[in-house]
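Following: one structure in structure tokens, then a few remarks.
One chain of protein is taken out of this complex; the other chains stay put.
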Amino acid sequence: MTYATWSAAVLSRKRPQLKWRGLDPLEFALIVLCGLLLAGFLLSELADVAFRILRRPWLEAQEFSLGFFVWGVFMGGALGVRRNDHFRLAASAELFGGGARTAIETFQQLVMIGVAGAMVWFGYLNFLTGFGSYLMPSLTPIAVLYAAIPVAGALIGLFSIEKLVNGWRRGFPDPEPEPPPGAELAAPPAQSGP
Amino acid sequence: NRVFAFAHDEPHDTGYGFFADTFNAKLKQLSGGRFSIHEFPGAQLGQEPELAQKVRSGDIDFVINSTANTSTVVPQAGVFSLHFIFRDEAHLAKAVLDPSVNDLFREMIAANTTGARSLGLGTLGFRKCYAKFEVRNVGDLKGRKIRVQATKTEDRFFSAYGAVPIHMPIGQVYTSLETGLVDVAENGADIYRAQKHYEVAPVLSATDHEANNNHLWISDKAWKSLSPEEQGWITATFEYARGLTVPRSLAYDHAAVESLKQMGVEFFTGVDRQSFIDIATPIQEEQAQALGPYAVRLLGLVRKVTA
Partner (left out) sequence: MSGNETAIVVMCGLFLALGYAGLPVAFALIAAVVVVAATFTDLTIGSLMGQLFNGINELALLAIPFFLLVGELMTSARITPRLIALTQAMVGHLRSGLAHVVAVSCMIFGGISGSSTADTVAIGTVLMPAMREEGYAPAFSAALIAAGASIASMVPPSIMAIVYGAVGDASVGGLFLGGAIPGLMVCVGLMIYSYFFGAPGLRKRRASLFEFGTALRGAVLPLMIPVIIIGSILGGVITPAEAGMAAVVYALAVLLPIMNRGHFRHLPKDFAMAAVLYAIPLTAVAGASAFGWMLAYLGGADIIMGWVQGLGTTDARAILFFVAILFLIVGDFLDGLPAIIILMPVILSLEKLGHVNAVHMGVVVIVTLAFGLITPPCGIILLLSSSLAGVPFSRALRQSLPIYVVFVVVISVIILLPDTVLFLPRHFLPRAVGCFPRPHGGGYICP
């Protein structure tokens, strides 16, 4: 199968008016990365158990599992921003039209850009301190895990800028009603509570 | 009036809580009521490795860390986890209170990390092996799966005894002992009791193979904000509180063993420690060298302390 068929199958179709087609390959690459991280996570957990049963424990297994897991969470969390998957308490902007709508959505994206900026800069400072702290038993600097935070921040900032700019150019309201029920079965609108 | 944040990950009714209370009272007294601490016990502000991070960033003023967890920041601190470097409890107590050991430890911390410094060492007593059977000598560990702290040092020593070291979080140890996923675990008597591991591994053997030592961090941010006189209050408070806490902690440890015996735990004291020491002694040297020059010097100083 080609990139076209795969990407058609996995890219999010929510709020297309707020997206640059040019960033679609980035979303696709992140999806692939997240899938690989999950596969790596599964394999390292499996190997941990298998080697323990064989009485040849793989003593660094838990560090590998944790690494795949943590990077998966932060990369997936950034991806969720572009896919509009993150759980919200209220869809307040949708209650309004016209200028109020633009104002609320602009405010949301500005706060998101602020949070993303904090994740990049302060996450970077935290990353630097991570060179003075080590994972046991391998003594790998914990910075390799902390790095996920500024990277996620950069992606979140990019996707929020994307929304802001396109919202101003094309308007925030969705052009047509929601896709028909079941159009995105494999990826239900996610939530933070189960 | 200044209130310092003081954090650790043990409940308040332990040696750490006693230390915090003593420290607070003395600090108030020396400072004429200007300084005090707010204790955050029970990992309210995080587990030990996280606390070590936060004292270095200056977000918490004082943190108690085990030397084992300190090795996530300064790997050479792992020297205090080398096996059988303390001959007995008297030697252990004397070594952690020894001025030259403490000076070198503080120097090692200062030279190998940023953002925080150590005020000095303390101890909770020895770690012991426990299982469904007695560990009479090193032969009893041969081929046994043993849960150890996740460090290379532990892996090295227990492998040398012929055991199979396994890493797992403390919360998983109970069922693993129950089902035979591990045969042996090792820890201080208080943890053995608090985690109820005696239910599934009712024989506690006094291997006393290594000590649960700790030290008190103070953040550079807090330290540098103090005048030399105020810094003097802090160090004097530490010395005072530690002097009371070390014997108190060892007494807690003995009381834990006694209460375990009351509950029907078999406490086996006839361990042939020499059979372990014969194997461990050459590895002490090798591991200290692997850790670094401070570890080598600290090992030498500890050995020289006479009880």
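Labels A and B are assigned to the chains in the order they are written; within every chain, residues are numbered from 1.
Following the convention adopted for this analysis, a residue touches a chain if its C-beta (ideal position, glycine included) is under 8 Å from a C-beta of that chain, and two chains touch if they have at least 3 such contacts.
What you see is a predicted model; the values in this text were computed from it and never measured.
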Touch with the omitted chain, as defined above, among B:29, B:114 or B:175: B:175
Listed residues B:2, B:136, B:196 or B:224, member touching the removed chain: B:196
Footprint left on chain A by the chain that the document does not show: 1, 6, 9-10, 31-32, 34-39, 41-42, 45-46, 49, 65-66, 69-70, 72-77, 79-81, 83, 85-93, 104-105, 107-108, 111-112, 114-115, 118-119, 122-123, 125-126, 129-130, 145-146, 148-149, 156, 178, 181-182, 185-194
Positions on chain B where the hidden chain makes contact: 5, 38, 40, 44-46, 50, 53-54, 57-59, 169, 171-172, 174-176, 178-179, 181, 196, 199, 263-264
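Following the convention adopted for this analysis, only the chains that are shown with their structure count from here on.
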Interchain centroid distance [CA atoms averaged], chain A/chain B, Å: 40
Chain A partner contacts - residues on chain B that touch it in the complex: 49, 52-53, 56-57, 71-73, 75, 113-115, 145, 149-152, 154-155, 164-167, 181
Residues of chain A defined as touching chain B within the complex: 52, 55, 57, 59, 62, 129, 132-137, 139, 142
